[in-house]
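Only one protein chain is missing; all other protein chains are in place.
Chain lettering (A, B, C and D) follows the sequence in which the chains are written, and residue indices restart at 1 in each chain.
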Amino acid sequence: MRRRTFFGFVKSKLRYTTVDETLPEPVAVAPSERVTLFFDQPYIPGEKLSLHPGDPVKKGERLSLTKDAGGYALAPKSGRIENISGFLGIGGRRFTTVTLAIDDEAHQTLDEGFKSVYQSPSLKNAREFLAGLPGKPNLEVFFNPQRPVKSIVVLGVDSDLVGVTNQYFVNNAIVAIKTGIDTLRQISGIHEVILVVPHYLFKVAGAAGATIKTVDSAYPSAHPELIMRYILSEQSTPDVEPPSDDGVAVFTAEAVVAIGSAYKTGFLPLEKIVCFVSKDETRRLISVPIGTPVKDIAEAFHEPIGEGDRVIFGGPMTGVSVYSDNHPVLADTNTIMIQDRRRIPEVRDNPCTNCGACVRVCPVNVPVNMLIRFLQAGRYEEAVSQCDLNCCIECGFCSYVCEARIPIFQYIHLAKLTLAGMNPVEKNNG
Amino acid sequence: MRELAKMVIVLTVLSSLSGGLLAMLREKTQDRIEQQVLEFVKGPAIRKILAGAANDPIADRFTLADGEAKRSFFVGKYDGKPDVVAFETFAGGYGGDVGLIVAVAVDTDQIVGVGVTTHNETPGVGAAVETDVGFIRQFTGLDIASGPKVTKDGGSINAISGATITSRAVCAAVGKAGDLYKRLKPEILKQLKTFSG
Amino acid sequence: MGDYLVLIISCILINNILLAQYLGNCPFLGTSKRMETAVGMAMAVVFVLVMAGVLAWVIDHYVLKAFHLEYLMTISFILVIAALVQFVEMFLKKSIPALYSGLGIFLPLITTNCAVLGVCLINVKEEYDFMHALVASFAYAVGYGLALILFASVRERIILGRVPRPLQDTSIGLVTAGLISLAFYAFKGMV
Amino acid sequence: MAKTVTQEFVKGLWAEIPPFRLVLGLCPTLAVTKTVEDGIGMGVATGFVLVCSNLLISMLRNVIPSKVRIACYIIVVATFVTVVELLMQAFTYPLYLSLGIFIPLIVVNCIVLGRAEAFASKNKILPSIADGLGIGIGYTLSLAALGAVREVFGSGTFLGNPVFGPSFQPFTFMVQAPGAFVCLGLMLCLMNLAGKK
Partner (left out) sequence: MDSTIKLTVSHAPFWHNGSGISQKSYNILLACLLAVIPGIYRYGYPALGAVTLSIGSAVLWEFLMNLATRRPVSIGDGNAAVIGMLLAMMLPAVVPWWVVVIGSFIAVVIGKQIYGGIGGNPFNPVAVAMAILMLSWKNFLDFNTALVGYGFAFNPVDPLVLAKSFGPAAVKDFKLGDLLMGRQVGGIGSSFGLGLIIGGIYLMIRGFIRWEIVLSFLVGIFASALCFYLYNPNVYASPGFHLLTGYSLIGAFLLATEDSSSPVHFLPMIIYGCLGGMLTVLIRNIGSHVDGVVFAVLIINILNPLLDKIRPKALGKVAHHA
């Protein structure tokens, strides 16, 4: 999988992992002593928060940093708040982390908030309780009056390599997906639901009671942006160019299952299905409470994380390498990879040799060979105007095949962030 | 209005001063320039062809009218007899006209030698016409009226490799020289007599 | 007809005014850093050069040669070109503003573009007749524009490269022009 | 801060030496530096025009209306160029031949018009002459240097005298058009290196 010589006559292809390649059933990981929750809000020391160290929390409790904050997290276990601090994410995004010390398994207390409303499912209470479920369902899309939702897309595929979480649900829990889809239909009143699955799951997916679309099993065809483009271009009239993603709500299969299960049972599912890849590249499908630090998972599989190793959240192409072995599993973490420091591929700031490999693999026809020249020269505006920087969907394929080992993806990311910082207004218009 | 007048006046004065200066200079240098042109443009080729001549062919020259044009003829004296005459003809080459001096022995009508005076041929290709001794030597001894041609056109002259057009131009110039010589031969002979003795 | 074809190919490719005859280098290096300016300059040169070539031929034939004033060639040609550029500029500004906005800034540069005067002088030296002078002027101008646009496209890439500091800009531009001129040796002997 | 006449003169020799520091006048630089002799000839001719036109324009700087100044400069420069042309024809004809149309093209040499516009039109007579002389000598030196490099490597001679033994194989590329560009480009690079302190 990792080193493949490509047959030069055809486009380079990377096959997605199928569920059969991993263990069929997820292994449950024992709960940790503490879990960490992420809030999408900068941490400002001294600011008055509604959470305080020492506060007790119950399992499934809805935690928000301030009273009027939109974002919240669900406590995966009951326990006590131990620490609140700030966290700097990729691209300078700032988060607040809340660490909970967990009560042991025998003394778990359950929050009753959701139980009181679950029998009358509605978008309103879904928005209030379910946004922190595994798969991180984005329920806010239903509340944007400018963009009324017309159809729902459920992704039964995993956008990055290695991850099989959503495929697992399609393959093993299609009934639960059907329940989830029905629930979504019920609460949103939208009938049009499209389930996107890989080819080999087409038959299984039929039971979901939704329109089935299949995607190719070669990377990056399951990239959400490409799926959207594929689906939408079939729907929109040809003269509407390009297809806009107005009116589409996208959910992962895992989120749909979680929503269905929540309304069916009254309990919030807070265990995340994650594909864990250890250093020797063995894959395991594991089930783990959201918020569990990666260190604990690694230890559970006797997989020590060593000095200089790389811990990757998300797939190998688009994931994020974290700088702390205490980094927790998040609601949308589908893959965790531990990469041995000796197996980290070399990356250098070489000049582009114009070999064209990137151009041949780019799924959206960006002239990467010229783009990277502009980016390396720091001429971002020209990169946008002449080399279609904004068309890039950030699949990372160009960096994967770059023979000069240029961190192209990083350059693109940096350019986009810089441009966004420079022209925030224009970005909104675009 | 004053400004406009000033502009016009300045420009006019300047132009006329310049014109006057140049006209004067032209007047003074005209003869010298003509001498120089003969000396340096045609001179080297003529001297080379008429290397054994006892006189200075540049100095011993006469001019004949050929229709509208005036043509200079240079006289070479061998053994005290002015029996070789050299003159220039032109033919279109690859980069403009190729100028050719052709020297003819009047008693045999044979070519004594040819030499290139001016050309604008490609350096390294056509320009070899100046240096390619073998090519030039092929004309020596031919009858002036024979109208030589390169082998590609069915003649006997081996072209300079890669420079057929230039070679053709040289042949054409020799051909023209033959015509000219035929036309003016009586007068040439008449003029030559004045150089004898 | 074949005669003209030979002349055109020769003027555009083989005796390219820029790469083989070294004329018009200052604006060549100056306007080739960006494609837009190169295209503008190329169009302006074609525009002016054809007119100047024709005008210079007329003056040479009916004024200078007729009155044996050949020694005033330089001065009269340059004045004609300067006046022509002025006139064209004024005319375009008034009549075709769209074209003016594209070519306007390049027109003053053309007076000192030695390619223009050079072609006029070459035409006289080669003793072309009117049609040949016209065709040659046009072909030379096209050759100039072609070289300029090709050079600009290559140069746009070089600027993005990691050229060592002392070589940057004009220096590497000249070397590249040299190599383009080298490549044009390909057409040698083709007519 | 008025500079002394000496300073005006000296700056043309190094600080503003064309065409390396003032990237102007490239065409003749490329075209006539096949040999040192041609280079020096061109430099001297340009320098002569430069000094004369600087002198005249500086004298007339208060008379010339600003609207037609470029036209006036062109007349002045063109006049001197024609003077040079005639003089060269009369006295150094071989040089005139090898410089070809680049003598009349001094008119459009950006250096000459550039100095007229940038310096002579704003300064007194003496500094203008010094400026013209300095730039002219600087230009001559540059052309001679470039000519020396090209002649020595490209033909194996210096001022026509062989510098290497008979086994030397001339690097002909240097005396051809591409070599001119490459050579000038690399010399510019060396100048940039030398100027970087």
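Everything that follows uses one rule, which is that a contact is a pair of C-beta atoms (placed from the backbone, for glycine too) under 8 Å apart; a residue touches a chain by one contact, two chains touch by 3 or more.
None of these values were measured; they are calculated from a predicted model.
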Candidates A:Lys59, A:His327 or A:Lys416 - the one touching the absent chain: A:His327
Hidden partner chain, touching residue among A:Gly46, A:Gly92, A:Pro145 or A:Gly308: A:Gly308
Option from A:Thr17, A:Gln41, A:Ser78 or A:Thr97 whose C-beta touches the chain left out: A:Thr97
Residue in contact with the excluded chain [from C:His61, C:His132 or C:Lys188]: C:Lys188
Subunit A residues touching the omitted chain (full complex): 2-9, 12, 36, 85, 87, 97, 99, 161, 225, 229, 241-242, 295, 305-312, 314, 316-327, 337, 339, 341, 344-347, 350-357, 359-360, 363-367, 369-370, 388, 390-391, 393, 396-397, 399-405, 407, 409-410, 413, 430
For subunit D, the residues touching the chain missing from this view: 169-173, 176, 178, 182, 189
Hidden partner chain, residues of subunit C it touches: 149-150, 153-154, 156-158, 161-164, 167, 172, 175-176, 179-180, 182-190
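Basically, only the chains that are shown with their structure count from here on.
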Distance between chain centroids, defined by C-alpha means - subunit C, subunit D (Å): 21
Subunit C: positions in contact with at least two other chains: 71-72, 75, 125
For subunit D, residues contacting two or more additional chains: 71, 75, 78-79, 82, 86
Contact set on subunit D toward subunit C in their complex: 23-28, 30-31, 70-71, 74-75, 78-79, 81-82, 85-86, 101, 104-105, 107-110, 113, 177-186, 188-190, 192-193, 196
Residues of subunit B defined as touching subunit D within the complex: 3, 6-7, 10-11, 14-15, 18, 21-22, 25-26, 29, 32-33, 36-37, 39-41, 123-124
Contact set on subunit C toward subunit A in their complex: 157, 159-162
